[in-house]
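Heads up, one of the protein chains got dropped from this complex, but the rest are sitting where they should.
When the chains are written out, they are named A and B in that same order, and each has its own residue count from 1.
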Amino acid sequence: MQLDESLQIYIIESRDLLQQMEEALLTLEQNPEDEEKINAIFRAAHTIKGSAGLFGLDFIISFTHVAESVLDKVRNGQVPVTEEIVALFLEVGDFICKLIDHVAEGTTPDADTMVVNDGLINRLNVYLGAPRATAAALPVASQNEASGVVESLDGVETSCWHISLRFGPDTFRSGMDPFSFLRYMNTMGKIVHVATITQALPSLEEMDAESCYLGFEISYESQASKVEIESIFDFVRDDCDIHILPPHSQVQHYIDLIDRLSNEEMKLGEILVKCGTLTPTELEAALVQQADVATVDKQPIGQTLINAQLVQPAVVNAALEKQRQVKESKNSESNYIRIDANKLDELINLVGELIIAGAGATLIADKLGDGAMNEATSNISTLVEQVRDSALALRMVQIGATFSRFNRVVRDVSKELGKDIRLEISGEETELDKTVVEKISDPLTHLVRNSMDHGIESAEVRVPKGKPAYGTLKLNAFHDSGSIVIEVSDDGAGLNRDKILAKAIDKGLVSAEQSLSDKEIYNLIFEAGFSTADAVSNLSGRGVGMDVVKRNIQALRGTIDIQSTPGLGCTMSIRLPLTLAIIDGFLVGVADSSYVVPLDMVVECIELSAEDYASSVSDKRNFINLRGEVLPYLKLRDEFECKGEPPIRQNIVVMQYANQKIGLVVDKLIGEFQTVIKPLGKVFEHVKGIGGFTILGSGSVALVLDVPRMMQLANMESIKEQALVES
Amino acid sequence: MAKTILIVDDSSSLRSVVGTALKGAGYDVIEAEDGKDALTKLNGQKIHLIISDVNMPNMNGIEFLKASKQIPAYKFTPVIMLTTESAEDKKMQGQAGGAKAWMVKPFQPPQLLNAVSKLVLP
Partner (left out) sequence: MPVMINTNEARCVLTFSGELNIYNAAETLSQIKAEMSNTLPIHVDLAAVDEADAAGLQILMAIRLHTLSHGLAFQLENPNEAVMALIELSDMAGFFGVTQVFTDIAA
């Protein structure tokens, strides 16, 4: 089914709103007094319902209408914000989301969905104090309640005033009877139609007989002025909500209406027609008249209308003001546009091709030795670099949205586990590539659940240890040398080194004789088939998952690292490249081949002294003393089995990643190079230490080194031990 | 059945003018010259509306209002308080919690009739 573009926008908008609603609900659970959040939730439901009308999505309208009515009561303080209300509305949000899914798929809800629908409506109706039947019996009332004043515009067409009354709770106590005002109205005019609003009436059990809960929507025919009609309610005006909409051309009334018009950009005439000052016929006539006048003394339509005495000047001024306001807000709104992510990907691909083509041009210019040509290509490459950065920036999103989803996960899981766990989020503004964000959500969920399930102890265990009864889970993100680091930490028991080791030996993952560092032992939990939970819980103890987490992260060219302090907690750090597509590379040469390493990881380049080289050959020693620090290194020539003798002067590129340093010995340093990373074919999937390839300006291929994997290959720990022994 | 209005004011001319206007509109009227007098005249009988001056000797309008609200039969009886722009009256208005309907003297009888009929039609 081909979905119409605006419906697509509606789906996206609704999902955003539901997400906001969920966040607001979770905030509300902590702080039930937060009126702004209550309003945000109400607005979300209101907007979803309102727009659903445009697409004729009746199943959404009928459901959200009930939800909205309850929210309205919450907003008015008639229904208190309780845990049950929050829980119910979380379910409501989930269900609306499901309905939106149906819209997205172009299907209508099936029978099962309707069962959920009816169940939720029944639960919502409890708070309305009236079943659906009542709502249906009083459609006039409910519509007016829900959509406010603007819809009453219809009333303008008739010759009746529209009067909306909500009497205050103390009305009876101060000796006033709402009916006496209605009777009095009949002495000044005629009540044409009245709808009694009983929505505010609580159930019999909760009702206070001396409080007034009544409201009326009245269609009133009278020759009286607005002031006179208003004066009917003089005695109750202080604590009642009274709105009077005049039927005839009353200037102030129209100005009010213009103020309340929705913020669509409209022509002056349209604004006036919409607020009822002007009929479409009158406008058309005025436009024709305006067109007939000679171009020289052509007047603005506003002036034409005033001259024709169709509209009062004050109304025109109000309309012009409104027009100006709308234009202003339109300008600020247009700071954001929604773009199909595929279009962005296409752009980034093209930028990639542009970079390669540009490099080719630079190379040719170099060969030609033409100064002017060189300058031109150099200008072009500077610009291309900027285009690349802006293109990539388009795809960068803040991680905050991903993080805040965990509010719900933590809430639900802690209820399920019966633990009180609080989530602390920091570094929400840290940006990373959208494709990375999409793929990190699942591994992150797993780590969070794992921490909650296995890491954080129950309150009974925590309190005797002097820890707060509630556990704390932290999500943090920050940028660090060309990567983004995402940390999941808990203040739980930390990893149990001995238990992990015993289990690993038991499972045959390691042998009992092996001597392993703490870090190596911790890393065993990422091995396939490992699970330490004594009782397998339905959350994270199925023994699958942590290995999958690690694989997913590696697929993103990332790494995961564990820091654990027994008794105090554990931190899992995920380190990911900022982007998967284009990087600033550093080009090096070994024999006839070229290799690229990420420039962000390059710390410095030093020469490999003849002395050090000699000892590397004689003693198989592969580290140097870098200003008193042990620097292990890898000879790329050896790693990639290049033929031929190394040159007399070799260089070491010092790389840093995740607080570790490693040197790469290369023949020559070529320089910075914008690298468009292309994935290797399936055949090379298992080649370790290579992350992809790129095409140089000359058309030849350079391999992109996967530095984190190379560090693993270098077996850093054993090199360090060797260094200790020797010194 | 005609509705009964109690009018409390120390000015006999005002009572007379207002009383005549109300009777002419179809209400039954009981007159009292101050709060104390009014309390004795209430006497448990059905009253649909009380119109009371604020500034009166013996028992002023505010004290009377509070006293009448203590009597179950008049707890919910609507009251129109008559007041002036004087500082003394304004000070007293501040103490009159519960009274919602005020009329500022001087007023014409039709104005009062209007106010009355918003609360109680004859």
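Going forward, a residue touches a chain if its C-beta (ideal position, glycine included) is under 8 Å from a C-beta of that chain, and two chains touch if they have at least 3 such contacts.
Being a predicted model, the structure only gives us computed values, none of them experimental.
Among the displayed chains, contact with the absent chain in the complete complex occurs for A, B.
Listed residues A:62, A:196 or A:593: the one in touch with the omitted chain is A:196. Checked against the full complex, the one of A:177, A:230, A:416 or A:480 touching the unshown chain is A:177.
The chain not shown here touches subunit B at positions 72-73, 75-76. By the touch rule set out above, subunit A reaches the unshown chain at residues 125, 129-131, 133-134, 137-138, 172, 177-179, 182-183, 191, 193-196, 198, 201-205, 207, 209-210, 212-214, 216.
What we mean here is this: only the chains that are shown with their structure count from here on.
One simple way to say how far apart two chains are is to compare their mean CA positions; for subunit A and subunit B this gives 64 Å.
By the touch criterion stated above, subunit B contacts subunit A in their complex at residues 76-79, 98-101, 115, 117-121.
Residues of subunit A touching subunit B in their complex: 172-177, 180-181, 183-184, 187, 210, 232, 234-236, 238.
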